[in-house]
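With one protein chain removed, the remaining protein chains of the complex are shown where they sit.
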Amino acid sequence: MTVFLTLAGIIILATVAAGLWRILRGPEDAERMMAAQLLGSGGVAVLLLSAVISGIPAIIDIALSIALLAAFASAAFVLEAFGTRGDEPADRP
Amino acid sequence: MNAATLFGLCGAVLVGLGLYGIIVHHEPIRKILAFNLLGGGVFVLFGIIARRGAAAGFGGDPVPQALVITGIVVAFSASAVAVTLVMRLFEVNEAARREARSGHSAEDAG
Amino acid sequence: MTLLPLYYGLLALLVIGVAWWTLVARETMAAVIGFIAYGMLLGLVWAGIASVDVALTEAAIGGGVTGVLLLRAAARLRPTEPAPHEKPGLVFRVLVGIFCAIVTIGLAVVVLFPTDPAPSLAIAAAEHLPALELGNPVTAVLIAYRALDTMLEKVVLLLALIGVWSLGPDRNWGGLPGRAPAVVTDSALTFLAKLLPPIGIVFGVYLLWTSADNPGGAFQGGTVLAAMWILAMMAGLRAPPAIGSRALRLLLLSGTITFIVVGFAGFLIAGGFLSYPAAFPKALILLIEIPMTLTIAVTLGLLVSGPAERDKTS
């Protein structure tokens, strides 16, 4: 079982790596931010697997933390990069 | 090769990369980024020391781990001060540039 | 047969790859996004070497709060990002490259040929855990054995905040930090900004509560709380406090003050600065940790928010 779960973790990490490579190249920043989101879910999956593999349930808390902060970073990104403000013109690039 | 040695080598490479970025990059904000890359590498090296000291049923020596936790928070506060300084510098420069430009063309100073 | 070395190797390569990308990305915003990915990957690395406490801190601060701090700076600098400066000359870059390679090789040698047996304080740390009624040795180091360091770190955070505040223009002193929040027109964004904070607050409190016996603690919990507060401020759901506010300053100081009071009380009840009485160590530790978590949350949130840039009225 351990070997199987490790294999699943390796495959997920490898596909996340491939995806990261593609997205980080852009061209859009929003697409790049998607890379962080992809890494967030891939990382969550890998961490859940390793919590079971290593027998350390606390690793699930890292998964929770990553899921939460990936969403936080994405929301902050959209607000900062695309949000319009009261104190400046709306047509920011 | 065990995980600790492998990640130790990874940390060594990260330190080298971060150091290179701090020296070579021109923009201050990129230097701050590189500083944080370097910090990540240094912390991982601490983690290796902790991992090698695993004993008494713990996954690692708790003292280096506690040091790293403190270090991460201090690195963050240093980054926050640095970023604020860069932003302020940028604003002051912008204001000076705007003033110089409006001084040339018209008298509606903003 | 075990496949774990393959997994660790892949992870190490991925971390180095993302770090490299962060370094060479042409635009600052792209580099910052790479850095957020880097912080999350380091979380996986720390999980791989069984340091769950550090993994929680790194994921929350590296990927989360530092990422957002740099994200805001990059977004503000971007409209006027200057044309790329001419790169330093090739000779210079090669020389720096060689220098950094030497540093890396030196560190690699240290990693490959470590002292044996490895120095460790794990046994000493384990010895007094029952007396403290704690199960997590990292919490014990932070809050008991090296409590003085942790207390002084609160002071470092305060000094950093004073540094950030001092960089604001004089006319706004005492006003609201940061610029006016974004006008949110996207319902999905409002939904997210309202959805995450309740979850995050529960999770942050859980991290503090569980830290006596499991990985977690005041730093991790405080950082998660700070992230949620920052999100609410950025989305305009909560106004930031005026930095001149007395209640705010009291909150900023509460962690350190509790620490000092308990520390001096140690002279009376346990015979030394910051020593805990044998009868009720856990209650005192919680008494310190709760205001400390709040202080960390508020300080980190304000560090990201920046100096006062608006009047109290705006």
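A, B and C are the chain letters, set down in written order, and residue numbers restart from 1 in every chain.
Throughout what follows, contacts are C-beta pairs under 8 Å (C-beta built on N, C-alpha and C of every residue); 3 or more make two chains touch, one makes a residue touch a chain.
To be clear about the criterion, contacts and distances are computed from a predicted model.
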Protein name, per the UniProt record, of whichever chain is missing from view ("C-type cytochrome", "Multicomponent Na+:H+ antiporter subunit G", "Branched-chain amino acid ABC transporter permease" or "NADH dehydrogenase"): "Multicomponent Na+:H+ antiporter subunit G"
Neighbouring shown chains of the undisplayed chain, as defined at the top: A, C
Hidden-chain contact residue, picked from the options C:Leu132, C:Leu196, C:Ile243 or C:Leu302: C:Leu196
Interface residues of chain A (partner: the chain not displayed): 1, 4-5, 8, 11-12, 15-16, 18-19, 22-23, 28, 30-31, 33-34, 37-38, 40-42, 44-45, 48-49, 51-52, 55, 57, 60-61, 63-64, 67-68, 70-71, 74-75, 77-78, 81-82
Chain C, residues in touch with the chain not shown (by the definition above): 186, 188-189, 191-192, 195-196, 199
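Everything below uses one rule, namely that only the chains that are shown with their structure count from here on.
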Arrangement of touching chains [line / ring / star / complete / other]: line
For chain B paired with chain C, centre-to-centre distance based on mean C-alpha positions, whole Å: 12
Rounded Å distance between chain A and chain B, as computed from the means of their C-alpha atoms: 21
Sites on chain A at which at least two other chains make contact: 56
Interface hub residues of chain C, defined as touching at least two other chains: 4, 46, 48, 50, 52
List of chain C residues in touch with chain B within their complex: 4-5, 8-9, 12, 15-16, 19-20, 22-23, 28, 31-32, 35, 38-39, 42, 45-46, 48-54, 57-58, 61-62, 65-66, 69-70, 73-74, 76-77, 80, 85, 87-88, 92-93, 96-97, 99-101, 103-105, 107-108, 111-112, 114, 118-123, 125-126, 137-138, 140-142, 146, 149-150, 153, 156-157, 160-161, 163-164, 167-168, 217, 219, 296, 300, 303-304, 306-307
Of all residues in chain C, those that touch chain A in their complex: 1-4, 6-7, 10-11, 13-14, 17-18, 21, 25, 27, 29-30, 33-34, 36-37, 40-41, 43-44, 46-48, 50, 52, 55-56, 59-60, 63-64, 67-68, 71-72, 75, 78-79, 179-186, 189, 192-193, 196, 199-200, 203, 207, 210, 214-216, 220, 224, 227-228, 230-231, 234-235
Sites on chain A touched by chain C in the complex: 2-3, 6-7, 9-10, 13-14, 16-17, 20-21, 24, 26, 29, 32-33, 35-36, 39-40, 43, 46-47, 50, 53-54, 56, 58-59, 61-62, 64-66, 68-73, 75-81, 83-87, 92-93
